[in-house]
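Comments concern the structure below.
Left out: one protein chain. Kept in place: all the others.
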Amino acid sequence: MKVSLFVTCLIDLFYTNAGKATVELLERLGCEIDFPEAQTCCGQPAYNSGYVKEAKEAMKQMMRAFADTDYVVTPSGSCAAMLKEYPHIFHGDPEWEDEAKRLAAKTYELTQFLVDVLKVEDVGASLHGRATYHTSCHMTRLLGVKEAPLRLLKHVKGLELAPLPNAHQCCGFGGTFSVKMGPISEQMVDEKISHIEEVEADYLIGADCGCLMNIGGRIERLGKPIRVMHIAEVLNQRNEKRGE
Amino acid sequence: MPMKIENGPFWKRVEENLQNDFMRGAVAGMQDRGYVRRLGVIEELGHWEEWRSLAEQIRKHTLEHLDYYLMQLSENVTKRGGHVFFAQTAEEANDYIRRITLEKQAKKIVKSKSMVTEEINLNPVLEAIGCDVVETDLGEYILQIDDHDPPSHIVGPALHKNKEQIRDVFRRKLGYDKSSDPVELARHARETLRRDYLTADIGITGCNFAIAESGSITLVTNEGNADLVTALPKTQITVMGMERIVPTFEEMEVLVSMLTRSAVGQKLTSYITVLTGPRDEGDADGPEEFHLVIVDNGRSSILGTEFQPVLQCIRCAACVNVCPVYRHIGGHSYGSIYSGPIGAVLSPLLGGYDDYKELPYASSLCAACTEACPVKIPLHELLIKHRQIIVEREGKAPVAEKLAMKAFRLGTASPSLYRFGTKFAPSAFAPFVEDGRITKGPGPLKAWTESREFPAPNKERFRDWFLDRQKGGKPS
Partner (left out) sequence: MTRGTIQNRDAFLQTIAERLGRAPRLSGVSRPQWDYAPQWTVFAGYSQDDLLSALREQCKLIHTDYIETTSTELAGVLKRQVAAYGGGPVIVPNDPRFAEYGLSPLLQDEWPVEQTAVHTWNPALGRKNIDAAEQANVGIVFSDITLAESGTVVLFSRNGQGRAIHFLPKTYIAIVPKSTVVPRMTQAAALIHEQIEQGALVPSCINFITGPSNSADIEMNLVVGVHGPMKAAYIIVTDR
């Protein structure tokens, strides 16, 4: 099965391990990965800040880059959700509406792809430790993917998964919100971390690098002993006692 | 008080309110308990998404035919002997109500909770002509006697007050001498207000839902105050936002069910009262005269725009109760009687961008509000629309941000520019990197690094790794 990877700007630049893990994982499950080099950014940062014209230029580039693909898979819930918005954003545009619909229809977030398309829940991963999973807002509410990550994590050998209290509450990232409304964002991320500590998790696992960058960045500043991992990295862990 | 609750910068309010530990504890507790209760009643009801879709359809249909239903409503009110005044502006509404009050030589007025009367700032107009205007909703009453402390939540306006503060206010203003036990406080309010109900000349109410087919108004309370406000005084004046209307009793019951479950997690509140006109001939209580004041005050300017869905609102505050931003900053931070997500969308529309330009940005776009809204208003999308307007039409976006977004457009529209730019990101950031992370960031990163570490860009981008791997003959 040919899978075209949309790696996202955050992973491309800052969280390359999550990208590498995604590739290795999908290859091991029998996929042939291609990486359309012309990909840039899904457009969220500009779109969510109200810069719709600017965002649409990025979106058109994405549609060009992925025009010739079967499955577009991305290890980011919010980016997948953004791509699914393209038909709405380009509604009425004679040149781009169909392209937008085409791209949206073949876009999958990673865990969604594993469970719904590859029909796989046990990927043979193992990671020993106590973890909790962060349910990203856009992935759950906009993309509607709630079960897939948990089903996959359930099969990770040695992983003790504790439900995160107040999981439905935003971690405070929200893209530019985290810098424009810093003091408010800080309160939100501190509450999120207090809930992670409540369940005594060693690992915080998530499927959205924006959230992980936010929570992870605060964890580091506070010096908390919580290891932040992208779900792709967890699912790609094999025969290890502790993650690396 | 009018919609705007205070002058002064957004950030000053936010910073003060972030320090208010009691308020934050009260709000968080309310949200947490409410979350569980709301999910419970929704599950018990079943088919919740169908209920939401039905409620949305009812509201959309009504708005699309608003002139028709207001026509039908006014005809039916007047057939029953009630008077209808259509008020385009707040001033017109207040003028009319003042005229009635003067005509009746009224000295005391009792009011049940009405956001629209606060919006038009009715109370001071009546107080200026020598009327004693008494709020009877317990939360509004507490705020009123506390020198008009502004409401912080559209359903539970005194959420920010603790019982000790309430006891102290009662002591100072009402000669109260008992404890801070909520039962004792409520009993004292009951006794004091009882006298007011029995001696008031006019009762003023809001309107949860007007019913077009019969010329009726529906009032939803737990306290029974709206019922006493309308049963005892000789004159009743009901003020309604023009969009608060349903075609028939059948739509009223659907929306009331959505309201009570979404607002307070109850199947129904203790008192749902449908009033039609003045008292019937031969009745011994109920008003002798009934006036319905239908208020526009900027609502019509929302019709026909992308913001029209916000008029579907049934004022349940479900969005407020799930908002993670409201959780920390509280209602007063919004600077408007309408706070939380609905306030962030509505206040700039009714009050303009100058006073409320920060509100659309005080959101992480988590969409909890959109998910909770019983009438499916796409609240977070409307916040993005506001941001778009602020950027494109109002020209109020900061220059640095505009430039950054221009750079974004260039960088992401051109793959080669993108590759170029990201290739050099590591070296551009190098001066700030220590131990693989950035602790004191430059420019926009500065706000980030006030409280968080920022990762250093990897020298080897993912795409470098992938393409090298491909070249190196790795099976792909």
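Read from first to last, the chains carry the letters A and B; within each, the first residue is number 1.
As a working rule, a residue touches a chain if its C-beta (ideal position, glycine included) is under 8 Å from a C-beta of that chain, and two chains touch if they have at least 3 such contacts.
Please read all numbers here as calculations on a predicted model, not as lab measurements.
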item: Visible contact partners (per top-of-document touch definition) of the missing chain; value: B
item: Candidates B:26, B:337 or B:405 - the one touching the absent chain; value: B:26
item: Full-complex contact with the absent chain, from B:17, B:94, B:214 or B:388; value: B:214
item: Hidden-chain contact residue, picked from the options B:249, B:432 or B:465; value: B:249
item: Per the touch definition above, residue among B:128, B:183 or B:399 touching the missing chain; value: B:183
item: Contact residue for the chain not shown (choose from B:285, B:354 or B:435); value: B:285
item: On chain B, residues whose C-beta touches the chain left out of the figure; value: 26, 29-30, 33, 45-47, 50-51, 53-54, 57-58, 61, 64-71, 74, 77-88, 92, 96, 136-139, 142, 156-159, 161-163, 166, 182-183, 185-187, 189-190, 193-194, 197-198, 213-214, 216, 222-225, 227-228, 230-232, 242, 247-254, 256-257, 264, 267-286, 290, 294, 296, 300-301, 303-304
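By our rule, only the chains that are shown with their structure count from here on.
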item: Residue ranges of chain A touching chain B (in the complex, touch as defined); value: 5, 7, 9, 11-16, 19-20, 23, 27, 32-35, 37-41, 43, 45-55, 57-58, 60-61, 65, 137-138, 141-142, 166, 168-170, 172-175, 177-189, 191, 213-214, 216-218, 220-221
item: Chain A partner contacts - residues on chain B that touch it in the complex; value: 14-15, 18, 32, 35, 322, 324-325, 327-329, 361-368, 370-371, 384, 386-392, 397, 401, 405-406, 408-409, 411-415, 418-419, 422, 425, 437, 439, 444-445, 447-448, 450-458, 460-463, 465-467, 470, 475-476
